[in-house]
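Here is the structure we will look at, set down as structure tokens.
Every protein chain except one is present and positioned as in the full complex.
This part shows subunit A:
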Amino acid sequence: MASISARRLRKELSEIHVEGCPVGINLLSADNFEQWLLSLEVMGESQYPGEVFALKFRFDPNYPISSPAVQFVVDGKYTSPVHPHVYSNGHICASILGNEWSPVLSVIGICVTLQSMLASCKKKERPQDNDRYVLHAPDNPKKTRFHYDVDTV
């Protein structure tokens, strides 16, 4: 029998195909139910004009009961957005990906939240502990226990 994640992701995928993605968000690849790639750009006035980022989602068979591992892609083509909550290795410190995950959230819902996180950025800078974190960061950002700031950046 198909896993919970496959059933749920199949539904999300058909919703994307029927309704399309919100402005600034595009599906790059969803060939399986383990890893999806989506592109993300911030519309309107922002610190990131013309910049296009890619988000990598990794799902375990228990999604959406367990949160997906979400990070920005850093490779020859894409970079990590310079933002106080985004590390240069692409890891993101956002509470909805960690201790505030809810199974009613979705891939598109996460993209929209991260899009507005970038949109509301006032100053392009890396997290204070970027270098120290990136040096020892696990491959999977879900293994990191982020300390969430109370601000709303």
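In this section, a residue touches a chain if its C-beta (ideal position, glycine included) is under 8 Å from a C-beta of that chain, and two chains touch if they have at least 3 such contacts; residues count from 1.
Definition applied: contacts and distances are computed from a predicted model.
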- request: Identify the UniProt protein name of the omitted chain, choosing among "Peroxin-7", "Translation initiation factor eIF2B subunit beta", "S-adenosyl-L-methionine-dependent methyltransferase" or "Anaphase-promoting complex subunit 11".
  value: "Anaphase-promoting complex subunit 11"
- prompt: If the hidden chain were put back, which of A:N99, A:S116 or A:N140 would touch it?
  reply: A:N99
For subunit A, the residues touching the chain missing from this view: 2-4, 7-8, 11-12, 64-67, 99-104
